[in-house]
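Below you will find the structure I want to go over with you.
Note that this is a trimmed complex: some chains were dropped, and none of the rest were shifted.
Read from first to last, the chains carry the letters A and B; within each, the first residue is number 1.
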Amino acid sequence: MAWTVRALADELHLRYEGDGERRIARVAPLERAGPDGLAFVSRNSYLDRLASCEAGAVIVAPEHAERVRGCALLADNPYAAYARAAQLLHPLPGMAPGVDPDASVDRRARLAGDVHVGARAVVDADAEIGAGCVIAAGACVGAGARLGAGTRIGPGVVIGADCALGSRCLVQAGAVVGSDGFGYAQDGESWIRIPQIGRVVIGDDVDIGANTTIDRGALDDTVIGDGVILDNQIQIAHNVRVGEHTAMAGCVGIAGSAVIGRRCTIGGAAAILGHLEVVDDVHITAMSLVMSSITEPGTYSSGAPLEPNARWRRNAARFRQLDALARRVGDLERRDTGKHRGS
Amino acid sequence: MAWTVRALADELHLRYEGDGERRIARVAPLERAGPDGLAFVSRNSYLDRLASCEAGAVIVAPEHAERVRGCALLADNPYAAYARAAQLLHPLPGMAPGVDPDASVDRRARLAGDVHVGARAVVDADAEIGAGCVIAAGACVGAGARLGAGTRIGPGVVIGADCALGSRCLVQAGAVVGSDGFGYAQDGESWIRIPQIGRVVIGDDVDIGANTTIDRGALDDTVIGDGVILDNQIQIAHNVRVGEHTAMAGCVGIAGSAVIGRRCTIGGAAAILGHLEVVDDVHITAMSLVMSSITEPGTYSSGAPLEPNARWRRNAARFRQLDALARRVGDLERRDTGKHRGS
C-alpha cells in the first residue's frame, strides 16, 4: 500500500518539500521511522528529534519545514493530517463482498450488492444493510435494523431490532446496541418491567468501542449524534441524547434521559446521572460524577486525590468530620472577633 | 395488538370511567398520545397536563378521575398499572417455537416443546430448557445448565455449565452467567488458579442487563434472589448473594462473597467490597464505595462533589492536608480556651 509523497500530498491537499517520488509505506514513530516511514511533529517539544529522524517524510507545521531532513509535508494541523495519511497507508482490512456460506441471512433482509457478511453472522428479517457494510463473524443484526453505507460492525456485535446506524460507523467487537432500557415500576417490593419500545438511532461517522452498551428508549429513542466517538465498556442508558462530536473515554456510564451537549469530552470512568442536561463544550475529567445539570461550558471534576494509604486513611476519616470542623472554625472566628471587639 | 379499555380494565383488575369500547393500541407520553394511546399520571405535578391531553385513556389515581378528558383507568399505583398495561399492549416479540436449522443443539439437551432456539445458538449436552424459553441468535447454553419456563436469553448471551436460571427471567445481549470466579492463591510472585466449582443459581423473575457478568462460586454457589433486577455492565463476583427484589443500576461492581440484602437499590457505578454484609433496605447512591458492612437500613453515599476544575484542584489539594488542618484547628481551640481560662 505504498504512496509517493506527491500522491499523499495531492490526496490530502497539503504542500510538500523534498523528493515527491519518495515512496512511503507506513506510519511510524519519529524515533523509529525508516526511509519508507511517515512521522509527524505536532508539539514544539518534539522538534529537536527531527535532527536525528530518518523518516522518509514528516508532517510538520509550515514554519518548521526547514528542520525536516527528509521530505516535509506541511499542514496547519499536523496531527489531523497524520491521521488522514495513516488512513490512506493503513486502510481498514478489505473484506471481500459476499455472504459467507456459514452466515445466516434471512431472505427478507435487504443487502446492498457489495456487503460482507462473515461466518456465523446472523442478519434477521427486514434488516437493511447499506453499500459496503461489513458484518463480521458472529455479529447479529436484528429484525428491521438499518446500517448506513460503509458501516462496519465487529465480531460478536449485536444490533437490536429496528435500531438504525448511519453511514461510516465503526462498531468494535462485543458492543450491544439496542438492549432493553432499565425501566421498571415498583409495586410493593416487586419491580414491574416496562416494555422498552423506543429504538437506538445513531448518526453518521459514529465509533463505538468494544463491549459498549447502548439501550433502546422506553417510548422515545436513544439518540447518538453524528461524529460521536465512544470508547470501550461505556454504558448509555435509555433515552439518553448525545450531541454531535462528543467523545467519551472507556468505562463511562450515562444514566437514563440525560442530555449531553455537542463537543463534550467525558473522561474515563466518569458517570452522569439521569434526567439532567449538560450543555455543549463541557469537559468532565476522569472518574467524576455529574449529579446535576451543567449549564456553563468548561472543565469540571470531582473526587479526592490519590495518596499513600496511611495518610489517606487519616485524611478520609477527617472528611467525615468536615462539617463539624467548619463549624468549629466558625466558632473560633466568632470568639476571635468578639475578643477584638471586646478589646 | 389493540385492546378495548374494558378489556384492559378487566385484565388488570382496574375500574374505569368513560367509553369501555375505546380501542387502545399503544402506550405514549402524555403530551403526544393520540386517540388510540394510553398515558398515565403518577405525580401530581403532571395533573395540569391532563387538560390538553388527547390520549384515548389515561391511568390516574381514583381521586383524579374527573380531570381526565378521555377514558380514565383508575389505579392506586398508576405507574405500576401503566407498566402492566404496557406489557399487554407491547408484549415481548413472539418467537415461533422451534429450533433454527442453523442452531447447534446437542441431542442430549432436553427442550420443552415450545422453545425457540435462534440461528447460530448453541445448546450443550444435558441442558434443560423450560417451556416457552427463547434462546436468541448466537447465545450459548452450557452443559447441564437449566432455564426455567418462559426465560428468554438474548443474542450472544453465555450461560455457563450447570448454572440455573428460574422462570420468566430476561437476560439481555452479551451477558455472561457462570464465568470462573477470580480466585487465586499467591505463591511467591505467582498466582495459582483455584478451580471454581460452584454454580450460579438465579431465582425467578430476574432481569440481567447487557454485558453484565456473574461469576460462578468457588466452592459454594453465587446466588441471585427472586425478582432481582440488574442493569447493564454489572460485575458480580463469586459467592456473592443478592437478596430478593434488589435493584442495581449500570456499571455496579460487587466483590467476592459480599452478601446484599433484600429490596436494596445500588446506584450506578457504585462498588461493594468483598466479604461484607449489607442488610435489607439499604440504598447506595451512585459511584459510592462500600468498604465495610452496613448494619442499618437507610441511604448511604460517598465521594466528593463536582466543581469547576480550577476550584476542584484547590480543594482537592487541601484534602491531602485535612488531618493536619483538623489538628491545627484543635491547637487553636486549645490556645483559645487557655486564653479564656488565663484571662
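FYI, a contact is a pair of C-beta atoms (placed from the backbone, for glycine too) under 8 Å apart; a residue touches a chain by one contact, two chains touch by 3 or more.
Keep in mind it's a predicted model, so treat the numbers as computed, not measured.
Of the identical chains making up the complex, 2 are displayed, while the complete assembly in this file numbers 3 copies.
What we mean here is this: only the chains that are shown with their structure count from here on.
Rounded to whole angstrom units, the spacing between the C-alpha centres of chain A and chain B is 26.
Residues 104, 120, 122, 124, 138, 140, 142-143, 156, 158, 160-161, 174, 176, 179-180, 182, 184-187, 189-195, 197, 211, 213, 215, 219-220, 233, 235, 237, 251, 253, 255, 269, 271, 273, 283, 285, 288-292, 298-305, 307, 311, 314-315, 317-319, 321-322, 325, 328-329, 332, 335-336 of chain A are the ones touching chain B in the complex. The touching residues of chain B, counted against chain A in their complex, run 26-29, 77, 79-80, 82-84, 86-87, 89-93, 100, 102, 118-120, 136-138, 154-156, 170, 172-174, 205, 207, 209-211, 227, 229, 231-233, 244-245, 247, 249-251, 262-263, 268-269, 286-287, 303-310, 312-313, 316-317, 319-323, 325-326, 329, 332-333, 336.
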